[in-house]
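Every protein chain but one is kept in place in this view of the complex.
Going by the order they are written in, the chains are A and B; count residues from 1 in each one.
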Amino acid sequence: MAGFLKVLFRNLLEGPCTDPYPFGKTFSPPSIRGKVLINPELCMGCGMCVYSCTAKAINITPLSDASGYTITVWRNTCCLCASCKHYCPMGAMSISDDWHLAHAADEKYALVERHTIKFTPCSNCGAMIRPLPLPMLKRLYAASDVDPEKIRSLCPKCRQIEAASQIVQNSGADAAKAENS
Amino acid sequence: MTDTLLGIMHMCIFPGGLFALAIGFLFKGIDRRVEARLQRRVGPPLLQPWIDAAKLLTKETMIPKTACRQAFLLAPVFGFTGMAVCAAFIPIAGVFDGLSNMGDLLVIFYLLPIPAIAIMLGGSASSSPFSAIGFSREMLMMLAYETPLLMILLSVAMLVGKSIAGTWGAEFSLLKIVLWQQENGSLGLNPSMIPAFIAYLIFLPGTMGAIPFDIPEAETEIIEGPLLEYGGPLLALFQITSALKTFVVLGLGVALFFPGVISQWWPINLIWFIVKCLVLMLISLTLVKSATGRFRIDQAFRFYITVPMALALCSLILVWVI
């Protein structure tokens, strides 16, 4: 009896602890999952996010003239599980802390994150490819002396040949160096 | 003729009708605000009951197809009229003597359950199973809290009657009870009346349908019970009735136990009366409401026929003995 009276009295003294939101500020914890964002620089269109998305919110469709693809996230069906972020090999998906998602119903289909990503021709053979992002290349060829900048604009086949020839050249140079010394 | 007109004025403007409504809505606003503060919330604005009533007036009224139309429409009017008349019988010490001063305690006792009866009538007329459950619960609650009220009124009447007549007797005029207390000290401080006063404090949340005893209108289990089918202006009328009832039961409590005056000038006395009502409400309704959950109907019934009953009986015996 006295216990709850004490609690009530203390509540009265301490005053309300209500957030002034939506008329004032509120807080967002750092780990909050808000809107999903795609970094079009990094996306390769591999489809891992489409496969892992539990709510089928992500869609990758090739353009009709096969010159690229569009990647779409519909926020109205995204359940913020962040598995796309977890499985994306390129790290292109990210979850922002922006949770202001309430909207009038006529904007229902406007709540989309959409990026059209164009292919570029291979500088050697001219096949349409999506060039690997530079950070990824740097990571892939970290152990060898291949210059990632040079092979970036090549299609996978030409890249293999180019990388192999670079490695051979380098090792030849190394061998020559060793002989000279 | 002028007496009749004066009586109607008392029922419609002061202290029944408009004045009681203003006080009732003000109290309900304060009640919600203080309850929120006790729970560390901000709470609604003080004028929220007025805004609620205004909103309900703009909404459409829906009458269920299977309802008994006349009873459904008339029940809120019935409750409202009963309470507006009842409010005119409450004497405000030093301001207003009450509409009648012969046996008005009995009239109040008969008029007090009218809102509950109106709710029961409306609930049973609306032909909904939830309303039927609410109806039976409301009736059980009414039985439970009216009996201690009768004992409380009886003990007060007997104490005053005994003192005035010198022998056995009961005084059923509320005005005379008030005047007697102004001469001989408030009954709330009288040792033999303290149990009755505590019983009255326990009676208040029951009759107001406030939280530990809001079993008939439990919105989480029987979705507002008898008020389920009401909406729009009819529901506003029920809310107005409830506000009037707040005024009546608190005013009755003040008149029975603490009717002292502090000045010769009537506005001061009026404010003093309102302050006393407010304190009574904060103790018996708001404080309890903000810290408790809801009883089950059988628990509430058992509680009412044991605790307040025993306290009131205790007072009655003390009056008899002393």
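Observations
Convention: a contact is a pair of C-beta atoms (placed from the backbone, for glycine too) under 8 Å apart; a residue touches a chain by one contact, two chains touch by 3 or more.
In this text, contacts and distances are computed from a predicted model.
Hidden from the displayed complex is a chain whose UniProt protein name, among "Cytochrome P450", "2Fe-2S ferredoxin", "Sugar ABC transporter permease" or "H+-translocating [NiFe] hydrogenase complex, small subunit CooL", is "H+-translocating [NiFe] hydrogenase complex, small subunit CooL". Across the whole complex, the hidden chain's contacts among the shown chains comprise A, B.
Across the entire complex, the residue among A:Lys6, A:His86 or A:His103 in touch with the chain not shown is A:His103.
Touch with the chain omitted from the figure is made, among A:Thr61, A:Thr77 or A:Ser96, by A:Thr77. Within the whole complex, the absent chain has one touching residue among A:Thr54, A:Ser67 or A:Ser171, and that is A:Thr54. Checked against the full complex, the one of B:Pro45, B:Gly103, B:Gly169 or B:Gly185 touching the unshown chain is B:Pro45. Taking the complete complex into account, B:Glu229 is the one of B:Asp31, B:Asp104 or B:Glu229 that touches the chain left out.
Listed for subunit B, the residues touching the missing chain in the whole complex are 32, 36, 39-45, 48, 50-52, 54-55, 57-62, 218-220, 222-224, 227-232, 235.
Summarising the interface, subunit A meets the missing chain with residues 16-19, 21-22, 26, 32, 54-56, 74-81, 99-105, 107-108, 111.
The criterion applied here is as follows: only the chains that are shown with their structure count from here on.
Per the touch definition, subunit B reaches subunit A in the complex via residues 36-43, 287, 290-291. Contacts from subunit A toward subunit B in the complex involve residues 4-5, 7-8, 11-12, 14-18.
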